[in-house]
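Sharing a structure with you now.
Removed: one protein chain of the complex. Kept in place: all other protein chains.
By written order: A, B and C. Residues from 1 in each chain.
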Amino acid sequence: LSSDRFDQGLLSPLAAGHDGLISDEAVLDALVDAELGLVRAWAAVGALPRDEAESIAEAWGRDAPNVAELAERAVAGGNPVIPLVPLLKQKLPQAQRGWVHRGATSQDILDTALMLIARRAVDALLVDLAEVDTVLLAFASHNRDVVAAGRTLAGHAVPTTVGRRAAGWLTGIRRATSRLQSLTLPAQLGGAAGTRASFQELGGSTELPRRFAESLELDDVAEVWHTSRWPVTELGDALTQLTDALGKLAGDVVTLSRTEIAELSTGIGGTSSAMPQKSNPVAAVLLRSAALRAPQLAATLHLCAALADDERPTGAWHAEWPTLRELLRLGLGASAHARELVAALEVDRAAVARNLALTRGLIVAERVSLVLSSLIGPDRVAALVAAAASGGDFAELIGAIPEASGIDVAALVDPAGYTGEAGAAVDRLNGVDAS
Amino acid sequence: LSSDRFDQGLLSPLAAGHDGLISDEAVLDALVDAELGLVRAWAAVGALPRDEAESIAEAWGRDAPNVAELAERAVAGGNPVIPLVPLLKQKLPQAQRGWVHRGATSQDILDTALMLIARRAVDALLVDLAEVDTVLLAFASHNRDVVAAGRTLAGHAVPTTVGRRAAGWLTGIRRATSRLQSLTLPAQLGGAAGTRASFQELGGSTELPRRFAESLELDDVAEVWHTSRWPVTELGDALTQLTDALGKLAGDVVTLSRTEIAELSTGIGGTSSAMPQKSNPVAAVLLRSAALRAPQLAATLHLCAALADDERPTGAWHAEWPTLRELLRLGLGASAHARELVAALEVDRAAVARNLALTRGLIVAERVSLVLSSLIGPDRVAALVAAAASGGDFAELIGAIPEASGIDVAALVDPAGYTGEAGAAVDRLNGVDAS
Amino acid sequence: LSSDRFDQGLLSPLAAGHDGLISDEAVLDALVDAELGLVRAWAAVGALPRDEAESIAEAWGRDAPNVAELAERAVAGGNPVIPLVPLLKQKLPQAQRGWVHRGATSQDILDTALMLIARRAVDALLVDLAEVDTVLLAFASHNRDVVAAGRTLAGHAVPTTVGRRAAGWLTGIRRATSRLQSLTLPAQLGGAAGTRASFQELGGSTELPRRFAESLELDDVAEVWHTSRWPVTELGDALTQLTDALGKLAGDVVTLSRTEIAELSTGIGGTSSAMPQKSNPVAAVLLRSAALRAPQLAATLHLCAALADDERPTGAWHAEWPTLRELLRLGLGASAHARELVAALEVDRAAVARNLALTRGLIVAERVSLVLSSLIGPDRVAALVAAAASGGDFAELIGAIPEASGIDVAALVDPAGYTGEAGAAVDRLNGVDAS
Partner (left out) sequence: LSSDRFDQGLLSPLAAGHDGLISDEAVLDALVDAELGLVRAWAAVGALPRDEAESIAEAWGRDAPNVAELAERAVAGGNPVIPLVPLLKQKLPQAQRGWVHRGATSQDILDTALMLIARRAVDALLVDLAEVDTVLLAFASHNRDVVAAGRTLAGHAVPTTVGRRAAGWLTGIRRATSRLQSLTLPAQLGGAAGTRASFQELGGSTELPRRFAESLELDDVAEVWHTSRWPVTELGDALTQLTDALGKLAGDVVTLSRTEIAELSTGIGGTSSAMPQKSNPVAAVLLRSAALRAPQLAATLHLCAALADDERPTGAWHAEWPTLRELLRLGLGASAHARELVAALEVDRAAVARNLALTRGLIVAERVSLVLSSLIGPDRVAALVAAAASGGDFAELIGAIPEASGIDVAALVDPAGYTGEAGAAVDRLNGVDAS
């Protein structure tokens, strides 16, 4: 058994720094934490002396069950809580065993453990995102006025700035961050069919669920969510909103670090096994791989919610566990890689300027069109643009137009004069609102 | 052309009552509304007399462009705004034409139009959901104390109540409703690459975007969201959360209306083309079909957000439009069908009671186990349950246990005595919290 | 009603040329065809005179039911066949009505109609794909020896050829084409629960299903597939394999037509509503939008197959219809756009050469490394590459190495000498295999 540790990340090279938060070992810890939270909740409502609860905590803290063994035993009953409960009881004197899993159903413990894992993972990735925010904001501010080609449908369109583009990345990341910060991650304590009858039968007051949530520092929601799975889908949606935002950043970094464009480099490029000259934007590439996978995992969570039949689903519940965990992994890995990526991001301003000049002035064709249309009419504007597109110098061609004699052509075709609110967008992220 | 109206609902028999809100005609109206909103915004910032703006509105209101023709012309440029703008200009005297689409890019108009469509569709479905809430709450209250078999993994588990089950449905629907109510549905006004340079060039004040949003009664967000697509994904997620919640309701209705279970009927069952005796739970079936489709559509929206490259995406933007519209259709259709469904929902209390008795008392085996374990130990409890499962009468077998002589066996095995907080869950939805 | 023709393509600007094959009108035609096929099958097994069957065909051919009206009536029973049958009967004299829908269930007719639609759509798109094959093969052959930069992880890697890249596109398209050509698209005739008891009861011989399939030119499979939905999922998978292959082509076209790369142009670029100088690769962009949407639609079909419960599914069947039709639409639209795209594809050989030279020789660093490593060891090779990467001329630096004095440096660094089997890959597609 120990020789088959299934997945240690060999095929998932997202930064593994946080894997410990969501590994099977971590899940097992969370399952035990949930069982312990229940013992403490019983103590909190006065059914059990607090120090007895703590002696159970101590007994369980000494050595953990073997994960691989538990995983194997989980198959027969379909979940790992069923074999875990007797193992936990065995660690206690006979008299204390009745307090273990008291009134609970497997789903109470497993749902709560997944929320604990989620709480810890989300807290950890928010730390990375705070750092991403700081660094990207500095990056945007530093490059606030670096005029660059804006691209639509793959072609140069109008000018923008490096700072404005970074502000766009940060806007998306901040929105996702706020979704993650405002998540409700509740404990679950409903008993076999969500009525809590077993807890009542055993003398538990109606305070028990709240005490349970408190002891685990999870949210307390009044209603049991056995088959109303919004806490799971809202979590999945928020994680996917994060990989969306980071995927957008990564996609732009990949494009802008292309050999022909070369406006950005990350300095942390991986080496190639065959080509000695290459430096690959690995962090961005791995971020993109996360962003391509997350949406379909989140879709699975929604399907499970829609198919949460009866008082416990026949498969839809089971499909959630590995899916949610993988989404947490993607969220953690993506955040860690994003932190690396933004820290290493470097602008080649010469390349930015070179690209900006590539269309010989046509990058401001929209502006010229806006200015000249009233003077010479749209048809002559079109002819002018066509002439420039065929190789002419745009400024020179404009200068030759009699009606444009009063116009400062050099200023008109200067891309820096046509960046609109690009700077203001950066300023707003810095808390400055000029409007 | 007119003979091929592609999709009129023949293969999508979700209640078609609201289709008019999101049909191609409605999209065209919204596109014109968005263009008009821009004209009015220019007037609002003082660039144009208000009555001139209104004369444009009047000219456009006279007759709408032909949808099929516009759809065909949209292919060449990849979006319908490009051919729409000249059509709208043609309806105006030369002098007014410069105010049309002034400073805007196609994406400004199309994104804004989609948000208008979304605003109208969401408002409409919220009306249906309010009615669903009222009716389901009455249903739950009316059946608050009707004890029923709770089922987990397809088998009878412990008692619950018909009211508690309905309370669970309503909890999920309310959560989804609150997500839909708090959506941000913003106007879009960024110009070709999100810098708003064109508006500035044309003398538009920084107030223009806010005025644009106001004139359309859409939200105003400071940042352009050309390639930061959270308004789209948050909308898709919320709609899917709704079809999840309604799908859960529908799934339970389907199960509980099975011939062998027959606890619920909907009275609105469709007829069969072959079997004269059948009454099918059509509304529930169609709700389920919506719930199976929505998650993958929402996943597409997330992918598009993650792949929103450059200052306008190369395909990811275009993939959003039909996907978002179809999600709106599912949300509208599902809400309308849910309203029908809950209005027709009837409980057969005799069937509920008959099913509850089906395991001859074992539905309260958990309770008996909790009570007797301390008296006779878990092994004898297991033997007792096994004897009952083999056909014995549970109450009789318990009564024969000497240690149980002091127990009121009839009360112990009465399912009505083991419903825990089922009633309280209903009361909480009615605003009564006993805890 | 007639004013709300839901979807006429306004938000789906894929080439609409083939929409008539899969529109609601076409679906209605196919439903009538399926009913007629059944009448003819009864005639083929001798139950009905052939000329009577043809008189029914004639009566139905006169005027079609109204689609929108039928769509509205389809809601109550959950499918359009239920209201269609009485409409078809009304068109016949009383004596003939018994032959309509004889023994059939709604699913027989609807499944068969969808396969008819699929058959017609697949046949049509195969015509476009044959043309794509011809044109791409000519393109690959014409550019067989045009050496170009090969790119991995967004950076220049080693040389390839324009022809080799096109050969890769064609390989994928051919594989998808062969999947589409070998599809099994069967008629469905199972009766209410797949036993065909009704047909037997009515005196139909066991030949009836085969005759039914024959009359509609669909495949005949022995087993009823009411709830074994492989014909649907295999179709969905094959269509998605096609959009995958076309999406790969489109993605490369988008990249290679970027302003900075400019190796390819399509000449069919759409105009912009704001920027007069732009020519957008619209066909490629729309192809990509199809490729981003198809996989999730195919996933829905698989889910429906997995959830095909009982003898007719409770929602999973209904979710298939619009999903399958949309996939057919994407397949048809993508094929038509691909045909346009490849016909317009132009190579700018000067740009290809300019990009190839961009790394000043490092594009052949792998080759140089392979050749020199044995002479000077990997460490000195690395130093050499680093020197070139810092701005040195690669050929000059190599020439200065004493151990390399016997080497023809100009030949060594000529990218044309390091294209391996690129030409052979093109030749193989032309049926020439040199190996």
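Following the convention adopted for this analysis, a residue touches a chain if its C-beta (ideal position, glycine included) is under 8 Å from a C-beta of that chain, and two chains touch if they have at least 3 such contacts.
As the structure is a computational prediction, the values presented were derived from the model and not from experiment.
Contact with the chain that does not appear here is found for just one residue of A:112, A:227, A:265 or A:280, A:280. Of the listed positions C:46, C:61 or C:420, the one in contact with the omitted chain in the full complex is C:420. Among C:112, C:300 or C:359, the one in contact with the hidden chain is C:300. Residues of subunit A in contact with the chain left out of this view: 3-16, 19-20, 22-28, 67-68, 70-72, 74-82, 85, 101, 104-106, 191-192, 198, 250, 254, 270-275, 280-282, 284-293, 296-297, 299-300, 303-304, 307, 314-319, 321-323, 325-326.
For subunit B, the residues touching the absent chain in the complete assembly are 149, 151-158, 254-255, 257-261, 272, 274-282, 285, 296, 299, 303, 307, 355, 358-359, 362, 365-366, 369, 381-382, 385, 388-389. Looking at subunit C, the residues touching the absent chain are 78, 98, 103, 105, 150-154, 157-161, 164-165, 167-169, 171-172, 175-176, 191-202, 206-207, 222-230, 233-234, 237, 240-241, 243-245, 247-248, 251-252, 255, 288, 291-292, 294-296, 298-300, 302-303, 305-312, 314, 366-367, 370-371, 374, 418-422, 424-425, 428, 433-435.
Assume only the chains that are shown with their structure count from here on.
Here the CA centre of subunit B is 31 Å from the CA centre of subunit C.
Computed centre separation for the pair subunit A/subunit B is 24 angstrom, with centres defined by C-alpha atoms. In subunit B, 78, 105, 191-192, 198, 288, 291-292, 296, 299-300, 303, 307, 314 are the positions where the chain touches two or more neighbouring chains simultaneously.
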